[in-house]
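Yeah, one chain of the complex is gone here, protein chain that is, but the others are all in their spots.
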Amino acid sequence: MEPPKIWRERREKYLALGILCQECKRKSFPITLYCPHCSSENISELKLAQTGKILHFTRVTQTAEELMLYAPYIIGLVELDDGIKVTGQITDTKLEDLTEGMKVRMVFRILSKNGEEGLIGYGFKFVLI
Amino acid sequence: MSKREVYIIGYGITKFGEHYELNPSSSASQALSKAIQDAKISKDLIQSLYFGSMVSNRNNQSYIGGKACRECNLNIPITKVDVGNASGAGAFHQAFIAIKSGLLECIAILGTEKLSDFVNSSTLEKILGGTIDYQWEFEQGATLTSLYAWMSQAHMKEFNTTMEQLASVPVKNHKNGVNNPIAQFRREISLKRFLSAKRISPPIGRFDPATHCDGSAAVIIASKEFVENHSEIERKVKVVGSAQSSDKISLHHRETLSSLLATQITSKKAYEMAQISSKDISIAEVHDSYPIGEILAIEDLGFFQKGEGGKATVEGKTQLNSDISINTSGGLKARGDPFGATGIAQIIEIVQQMRREADKRQVDDIKYGLTQNVMGTGASVLVHILSNMEDDK
Partner (left out) sequence: MSKLGIVSYGSYIPKYRISIEEIAKVWDDDPNEIISQLQVFSKSVPGPDEDVATMSVEAARNTISRWKGNPQDVGAIYVGSESHPYAVKPTATIVAAAIDAEKELTAADLEFACKAGTAGMQMCFGLVKSEMIKFGLAIGSDDSQAKPRDPLEYTAGAGSAAFLIGKERVVAELEGTYSITTDTPDFWRREGAVFPSHGNRFTGQPAYFQHTVDASKGLMEKLGTKPSDYNHVTFHQPNTKFPLTVAKMLGFTTDQIDISLICKNIGNAYSASSMLGLAHILNNSNPGDRIFMTSYGSGAGSDAFSFSITDEIEELKSYPLTVEHYLNNKEQINYGKYSRYKGILR
């Protein structure tokens, strides 16, 4: 990944941020300039819940070069305790050990690495509680 | 809406597969020149080219339509349409609108892709990452295959769809593909083979996804007035419906994963335009890039009740000359999937069927035929309806 992108996205990728609309009071993810529900600009940053449950999960064997070091890995659709749904890896586990509905907790991990010399992309993943 | 009628007056298509020896522009010009020949009109009558290609810019020639036009000795406006891996149908839709508007009379539409140059599959996975939410799905680790796995799981859970029902989709499509001379894979694959293959992204098995390949497809479309003024045009197929709609690009923003909302909305618009219902469709080419894709399609297009798609498929209700013939061409699965070319290839299959050129895969008594082309996981869907009915004059 290129420096401006890593820099721009660091807070939302590291901290898992969404927005809370001050107009319609609805939460959404990711950060946008306008509330995706009511188009209001009157929004504030929201820290997403750090725990949730797995709705769907499967294995990824083939992906972009910068993620292949970690493959095969598990990708999950997680519903956080605040109701927000996010896509993220379930790390430190195996497909056989997972079932739908399992509780997970957000952790900070490497998402991608640009070869031996490029920047390291960090972000959130999940581990089983 | 404009009453101006639109006809497909010619088509050209290359063999789909791995054509290492062929330049991207040679593949494109082959389809284009075949289409012009098939239309029997002078190429000077073609006013514009709309082309759809998702990956051409990665082969260092984003304006591949320009090279194809030079090779076919055409000097016309050229426009690239990008709807990801549904760019073929996207280009068709835009050309249809151009004729409907009354501004143009005769347009060439080209869908082309040259994917065999990407020998490292990671490169294509990354390109396909652009059809899903790149930042919050792909960079998080999701791929197109893994997201289709979730959709399969959702359907299996909600409607008790079985692995056997899912696998019966590619079994049928490979059977149809045997009789399609341009298909990449012209051989049958047994249900057992699909079911016993390694699950790459459970429940998706190794042989389930359609193969990404090379291929080009082109059609010439014209207004009714143009057709009437050019007696050299021998065969024509009427386009009675053309629609597109979108859904949220990320699965984590959708209410349900067991339906494609965009397919439901788009088909409703297309049926309304054609003034028909799903019952009137006898043949359809749908986006079966993964088995669940076809099951979602035949339900969301209204051919079968929600949740009945898997059962209908396993019971043979979608095979050649049954209740409704789905993917007589072999679908993306057996024909191969050169993204931008697929949408046009789907339309060409319906044209061939209506012109009774489909040989051993010919379906009888076709009234209306439909195509459904999907971008990514359904962020954008295009539906086209062609008619075989005699014009009421």
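Labels A and B are assigned to the chains in the order they are written; within every chain, residues are numbered from 1.
Keep in mind that, in the parts below, contacts are C-beta pairs under 8 Å (C-beta built on N, C-alpha and C of every residue); 3 or more make two chains touch, one makes a residue touch a chain.
Model, not experiment: these values are computed from the prediction.
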Quick one: which shown chains sit in contact with the chain that's not drawn? A
Of A:M1, A:C24, A:L95 or A:I110, the residue in touch with the unshown chain: A:I110
Listed in rising order, the chain A residues that touch the chain left out are 10-11, 14-15, 69-70, 73, 89, 91-92, 107-111, 120, 122, 125
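Here is the rule we use: only the chains that are shown with their structure count from here on.
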Can you list the chain B residues touching chain A in their complex? 120-123, 125-126, 129, 133, 135-143, 145-146, 149-150, 153-154, 199-202, 204, 250-253, 257
Interface residues, chain A side, partner chain B - complex: 9, 29-30, 56, 58-65, 67-68, 70, 73, 75, 77, 85-89, 95, 111-112, 121, 123, 125
